[in-house]
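Only a single protein chain was left out; the remaining protein chains are all shown in position.
Going by the order they are written in, the chains are A and B; count residues from 1 in each one.
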Amino acid sequence: MFTLSSLGIVIFQVIIIVALAPLLSGMIKKIKAFFQIRKGPSIFQPYYDIAKLMRKDSVVSENVSWIFHAAPLISFAAILTAGLLIPIYISDMPLGFAGDLIAVVYLLALARFFTALASLDAGSSFGGMGGSREMFVASMVEPALMLSIFAIALNVGSTNLSFISQAVSSMGLAAVSPYHILAFVALFIIAIAETGRIPVDNPATHLELTMIHEAMILEYSGKQLAIVELTAMMKQLLVFSLLANIFFPWGIASEINAAGIALALVVFIIKIVILGAGMALVETSTAKWRLFRLPDLLSVSLMLSFLAIVSFIIVRGV
Amino acid sequence: MSVISYFLVVYEHEKPETRKAGFIYIVMTHIGTGFILLSFLILAGGSGGFGFEGFRASGPTMLPLFKDLAFLFALIGFGAKAGIVPLHIWLPYAHPAAPSNVSALMSGVMIKTAIYMFIRVFFDFLGAGVLWWGFLVLAAGALSAILGILYALVEPDIKRMLAFSSIENIGIILLGLGASMIFYANGSPALSAIAAIAALYHLFNHSVFKGLLFMGAGSIIFSTHTQNLEKLGGLIKKMPLMAILFLIGVLSISALPPFSGFVSEWLTFQSLLLSFSSGDSLVRIVLPASAAVLALTGALAAFCFLKAFGIGFLALSRSEHAEHAKDANRPMLLGMGIFAVLSILLGILPVYVIPFLDRITGTFTGTSIGQSISSGFPGTITMPAGQISMSAPSLFVFMLVFLSIPLMVQLMKGKKHGAVYETWGCGQPVSTARNEYTGTAFSKPVQIWFKNLYRPARELRAAYSVSPLIKQSFKFESRIGQVFENYLYIPVTGYILSKSRMIKFIQTGSIHAYLAYIFGTLVILFMFVIMGGK
Partner (left out) sequence: MEEIVFGSNIMQLLIALILVSTFMILGSTRLYSCVRAFGIQSFLLACVAGIVAFSTGKIDIYIVAFLTLAIKAALIPYIFIYIIREIKVKREIDLYVNISPSLIIGGILVVISYYLIRSINLITELSSFALSASMSLVSIGLFIMISRKKAIMQMLGILIMENGLFLGAISLTYGMPLLVELGIFFDVLIGVLIMGILIFRINKTFETIDTDMLKTLIG
């Protein structure tokens, strides 16, 4: 059941997630800089940042408990576990039996829960503010996310990620239907919120009062900060690969051979770069929204998923 | 049952609020009992007997109208006992008033008895053949879930918060039950069985983690003498073992893997998802919509319990009470420990629980599904369609592996954590409890989001000493409007009271008049028998 080659796939997947995550982050920054007619830092800058943080000592608040130290590791583990379930370069994930899309959502929730818990641990107001806003945004995201999952599952008949990407890629261009597009747009809006990008959160901000994610991790420094940052980048990569391989799985390898996997990796990188460019475009063309206008944005996403479900039913005439 | 638990609620009867809680409790459960009696009377009318066998036999032969009435009365009656919205108002009064161990018992067992009776009446007696019953139960579940957790979220009193959260969990159970009834009415007993297993699994989980949390709350109150979350803080250092056990409860109720709540919520989502194999288009629209409600509930539950743990246990103590807290004593910890272990086991070994639940659901859905959904390799639950599967133990093991890698690296380096310094506060010395984020502030975004529901009232009062520029003290008060009490119960009771006053003239106080009433009634009854002529 569990062969050596599938072990190889799993280990390779973990390496890819960890290795590619900073690259994606760097590329989005670069594309954003291009849209804003700046030069921008090198696309390898996130690697340098993490390497540098790894060498630094950390300063820890005197008020914290073990939660503060454990949280980054738990989040890291939860995100990587979610990474085992998401097809990246091969559609048939050997560990796909362990969980479906809903399990992925809950693993991401676990990571978020501990990060938010750690934000309260130091007793700083900024941390609490960040944690509170993060959970607020999460509560708005979750229903929209679940409905878009249902819209996807309706089309394919499953929430198993390997199954979805195989089914969609075998459908070919016939898969591009109204409900497919509607669910994609809905999930794209959710991805903006999940990865903390501009209408929702500004990843580049350094003003404590406007931050969400940054405010939560304000107390972290040194190696712990490196892990936290890496976790955030990994999460971003996973959200992007969900978008890429649920909706446009074409090019993904369906069996294990070197050429197929190499091609799939190249295609995957192109796909996430395109998605990243879309994200950068959104970030450049919109301003950050007021926190209490975000329910409007996410109810648009919710309604799009709902429309996807309804239009599926209408078109299929059930 | 209600009377005995009434005495449990008013155990500390010297406090006036306890007596009020007891009163509300007994009134609400009596209303419930009234409706249950009506429902049973209708059932008995069909069969001529009050035994369950008689009810079961009468179910299929009854007229649809009477069936609907029996269903509605049972829903209202047992709903009042289970605490579904809008019949929930006794729960947040009764729980904080009762001692914590009683709360754990009430939440764990009593509410569940009502769910048992739901299943009994709907499936066993009435045959659950009507589609809209399922939709109604689903709607009641969705409403209870969302409103329960919304009220829990803004509640600073730990035990009231837990009580509101019980309403939420009943809602989740009813979502599963409603889906089960819908599938059953649509003629797919296999799907119905899965949804029923999801509901029962959550019911089982809820008694475990809610019991754990109530005991935790009890030992917090015992040790700090306050139920107010805003006065706690820093307990993780004062009660380290209790904190870990409480955290397990919190993680379970927030439905985070690999703890117990996750499995049952996953199952509930999957059973809602199964609507796609149903042929009815309305089912396929409504069930996903209720899944969105469930997702919102789940996220808000995580928010709520994150707040409870974060504000109550982390950072600095916010009051003298919390400052001098001590860890709970051995028996308390042992009791909680058993529940915590159960919570973890329910989370990672669902395959051993599902066949057991399946035997129960098999009796009323008529289908055994447990073998086919829980027989996979390492503890995998498999859904009948679309290769959907979830293996909680595997997820647990992966997480442990990924957790151990950085831990090993850290151990090998053998270096302690870096320098210790005060918390960053923009260069200001802020390391005092007064500067911490409060629980109210933490849940404020949701309060603003749902301001139409909460109808918050706030009051700001400033006292000035010398000049209007120098404030001496500043008082902020914020309250949540009790929507159901203000807009439903008070008008209804007001109406009933005013009507009662109209017929008060018959209460003369004279014993002769009362005897005359009895005599009059007797005569009317005689007439009735004579006219009936049987």
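Just so it is clear, a contact is a pair of C-beta atoms (placed from the backbone, for glycine too) under 8 Å apart; a residue touches a chain by one contact, two chains touch by 3 or more.
Since the structure is predicted, the reported quantities are computational estimates derived from the model, not experimental observations.
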item: Contact with the hidden chain (one of A:185, A:226 or A:239); value: A:185
item: Of A:4, A:37, A:174 or A:287, the residue in touch with the unshown chain; value: A:174
item: Hidden-chain contact residue, picked from the options A:163, A:220 or A:306; value: A:306
item: Interface residues of chain A (partner: the chain not displayed); value: 174, 176-179, 181-182, 185, 293, 295-296, 299-300, 302-304, 306-307, 310-311, 313-315, 317
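Quick note on the criterion: only the chains that are shown with their structure count from here on.
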item: Length of the line joining the C-alpha centres of chain A and chain B, rounded to whole Å; value: 32
item: Touching residues (chain side chain A, partner chain B) in the complex; value: 1, 57-63, 65-67, 69, 73-74, 76-78, 80-81, 84, 95, 97-100, 102-103, 106-107, 109-110, 113, 116-117, 119-129, 131-133, 135-136, 138-147, 150-151, 153-154, 156-160, 162-163, 208, 218-219, 221-222, 227, 291-292, 295, 302, 306, 309-310, 313, 318
item: Touching residues (chain side chain B, partner chain A) in the complex; value: 234, 236-237, 251, 254-257, 262, 265-266, 269-270, 272-273, 276, 279, 281, 284-285, 288-289, 291-296, 298-300, 302-303, 306, 309-311, 313-316, 376-377, 380, 385-391, 394-395, 398-403, 406-407, 417-426, 430-431, 433, 435-438, 441-446, 448-449
